[in-house]
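For this view, one protein chain was removed and the others were kept in their places.
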Amino acid sequence: MVDFLITTVGLPPWLAWTAAAGLAAFLILNVIAGGALVFIWAERKIAARIQDRLGPTRTGGRFGWLQSLADGIKLLAKEDLMPEGADPLLFRIAPYVSFCASFCAFIALPFAFDFVGLRLNVAVFFVIAVLGLEVFGVILAGYASASKWSLFGAMREAAQVVSYEVPLGMCVVVPVMLAGSMDLVTIGEKQAGWFTNWFLFHDPFTFVIFWVYVTCAVASVNRAPFDLAEAESELVAGFHTEYSGLRWSFFFMAEYGSMFLVSALAAVLFMGGWNGPIPVAALLGLSEGTGDTAGYFVRLLGMVNLLGKATLGVLIMMWIRWTLPRLRIDQVMTTCLKYCTPIAAAMFAGAMLWQLALPGGLVAGLSRPSAHVREGWLQESGHGPAAALADPAGDMAGMGGSR
Amino acid sequence: MIGNFVQPCLAGLLSDPVSVTHYLVVGAILFVSGVACMAMKRNALGVLMGIELVLNGANVNFVAFASPWLQGAGARSLGLDGQVIALFVILLAAAEAAVALAITLNFYNNHSTVDIDRADDLKG
Partner (left out) sequence: MTPFVTSLLGVVPAAAVVASLNWHTLFFLLFAALACGFAVAVAAADNIVRMALYLILSLGATAGLFFLAGAEFVGAMQLMIYVGGTLVLLVFGVMLTAQSPFVSMRSSAGDRVLAGVAAVALLAVLLQAAFSVESWRRPASGVVDQPAATPLGMALVGLRVDEPSAGAPVDAVRSGYLLPFEIVSIHLLVVLVGAAYLARAKRRKTPRSIEVVASVEPPASVAEHAAIGRDAGRRGSSVLTGGGA
């Protein structure tokens, strides 16, 4: 896009870069804010249906689809209260810390082939790391509120998030290992083709570890049944007990943003990313890699695919929330340390061995292109390391990449 | 003399490319803040934070020396070695923080304070 702005529109480079960055930030912000509006409405309808109610019906016509917008306007007009003993600075910035973490993680998330804010070669770690920073907003809010309920919520959150990052990291490493790259775009590309190419169906171990990932992802974004930080029946509203108005809504947007993010990450890592179950575009002879109109059209379809998968993930989280009862904090810790972590470790080892023995996946080599070394710098002929690598590469499939 | 020293630094502040020296200055300030923190804080956790700052200042230097495009044409960069050392420093800092925190909490449990000036049981 920067090239387009410089060559076609004729902007100077600094203005082109700024404009491109601004546009990307604007689009991501809209995904979060618009997503929150839709998802809050969806959550209310789903909760109502599961509890045999109707949910919002009046605002905005038939299905009450304007309900969350009306709520947003109400929150804007609400009085912004701060408790007397609160730490003013920390109390004010806590919601923005949470929101910024959620927002920044979207930077490295690809929405379709090459539709990504910033293509990092460590994108997976970046997303997980930045998402983990969201906990600071919650801790600061809990401390600064000068309320027991808030502090309890914050302490629970700190313990929970730090613990769940361990199995979450292990789950994420498995697709990285299969793709041989930490770049999310590359990971998505590797799963192109029929749905049998998805890492979810790569081997039995990845299938199991996907469900571990789902559990840990739900826990790491604090959704029920792991929403100990805001357990309404015990802690009033947990860490955001003392918040109201716009600041409170920032916490909410951060929560829905993170939900969408972990779902999209699951889609990219395990469910083919922007590749649909059936490679319609490839069957029609179109390629997403080209820069012409057809290429962009295919990428747009891919984006619809990814957004659909991520939305499905969010809807499943809502379904879980309104179906399962909340765990106790010790049960949450037990789930993480005694079940998720050992299972993830065993599945990681299993996937590694499988990759070593059957590198082609479950349907060995039927639809997957045969092994090739991706990075150009390894292929340069006459270059010392390439020669050195050629031999170990064969039996190092598990570590070096997908071969 | 000080003018001679400062003038070339500020002249191209916004247009010169970043060099190793830039990173070294940042690393020095982090390191010195950490040392000051360790020297004067009475809270044990404050001292721990000073240690983290010192380690990070060292890390900035390693990363700066690791990247070849920050140095002059003739100079040889640390290359990958610098990054790996920085990585190990991060890992060991995590280990150090875990143990130091456990010690601090134990001290807090036994003495109900985190003031390091009161940790003088072994004083002869």
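We just call them A and B in the order they show up, numbering each chain from 1.
The rule is short, and it goes like this: a contact is a pair of C-beta atoms (placed from the backbone, for glycine too) under 8 Å apart; a residue touches a chain by one contact, two chains touch by 3 or more.
In this text the structure is predicted, and so the values were computed from the model without any measurement.
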Among the displayed chains, the hidden one touches A, B
From the listed residues A:Phe39, A:Phe99, A:Phe126 or A:Phe226, report the one that touches the chain absent from this view. A:Phe126
State which residues belonging to chain A touch the missing partner chain. 9-12, 14-15, 17, 85, 87, 89-90, 120-122, 125-126, 128-130, 132-133, 135-136, 139-140, 143, 145-148, 150-152, 154-156, 158-159, 161-162, 165, 169, 181-182, 228, 234, 328-330, 333, 375, 377-378, 383-385, 387-389, 391-392, 396, 399-400
Touching residues on chain B - with respect to the absent chain: 5, 9, 13-37, 39-43, 45-46, 48-50, 52-53, 56, 59-60, 63-64, 66-75, 79-80, 83-84, 86-88, 90-95, 97-99, 101-106, 108-115, 121
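Basically, only the chains that are shown with their structure count from here on.
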Taking each chain's centre as the mean of its CA atoms, how far is chain A from chain B in angstrom? 32
